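The complex is shown incomplete by one protein chain, all other protein chains being positioned as in the whole.
For chain A:
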């Protein structure tokens, strides 16, 4: 049977406010356990929450960026359950009246599938602390630094039909929140976490299948892999005569499998009710419009501009605009080098390679856009070749310094003096009788390909500094002379 996959995502985005959503404690990541938890975060008796207006502003920014209705009245509710890292015994969140109402985003997968994904709503809530189960000799440690960190939970409609679409949707949300500057986008630190609701149904069937929820996936690659694994499991199960059980499952990336965490029957009754310690949040049009005016250029608009202004391919424009620090870096490099295509190749090529290898965010790149721009200028004016530029880039990455200083210090300036090149070409030809004979024996139209060997020898002899165009011309001329 042919199956259709139906996917909806719930994405938790940590807002980059300085202080927590309901207290004055800092939200900075990585502090010693329990040093960033004040009386309110510890849920000491008598403490009360006070709503951080910055979290509201950021949630409204998000809503405007995804074409959503903004809730002019939103209400915090309590979601009651016991867990040691939930100090109050309830999570303060929104349910019936969220800050962001229905909206949508447009996505495109690597293989060109385009889709509009509906957003059911997005709501504000507080994060829980962390339970640490290692290093406590059979006991558990609780770190409440994260407790009370503001989150926006973005709930999509079940509009996605493949794992690739789900990953593309998550990337789009990532692009939007980082562009807005409301989230640092650091998935490894948990700043963005994904729950995937996955079900299958026979192609053509209207009714949805029973879904499972895959919890807390923190990379785009794992979203794809977790969904693919779960879809395969569901298909196997049904085709073997079984039924899918509604449950929460955990994806284990090491084993590439999903495991049951708890079934629907074991689910808590959260006993939601409006939080009596917080007033309904009331905002008006002027508040919303004032925020709209502060919105930066959004990823979709920037992508379109990259295509029209810089003549980039849709793919390149999509990649470069997806992450605001990268898009800003790219545009700065273009400005300095004056070459949009060359800048795109370097940002997506050599720079991306080094960033990946060193697990570094572009914001922390040791090579700045200014340094890269300076390097590209020297490629364009033929001071160095592309290959030499890679050497300069590596030195720049490791030791710092600008392109001109490195080229000078390392003596990497390209040799364009034809006299010097001719001398080396003569030496190479003289020491390669066998290859010269083969060249001569070959049919004229096939000789071009045979230049590569000689080219390599010349470059080797010059340490790569010879101007490749000049070498090709001289080689061809001298070898062809031998053939006559």
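Going forward, a residue touches a chain if its C-beta (ideal position, glycine included) is under 8 Å from a C-beta of that chain, and two chains touch if they have at least 3 such contacts; residues count from 1.
Here, contacts and distances are computed from a predicted model.
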"Protein-arginine kinase activator protein McsA", "ATP-binding cassette domain-containing protein", "Glutamyl-tRNA(Gln) amidotransferase subunit A" or "4Fe-4S ferredoxin" - which is the UniProt name of the missing chain: "Glutamyl-tRNA(Gln) amidotransferase subunit A"
Given A:142, A:395 or A:412, the one touching the chain that is not displayed: A:142
Touch criterion as defined above, residue of A:51, A:104 or A:287 at the omitted chain: A:51
For chain A, residues in touch with the removed chain: 39, 42-51, 78, 80, 82, 84, 87-90, 142, 269, 271-273, 276-279
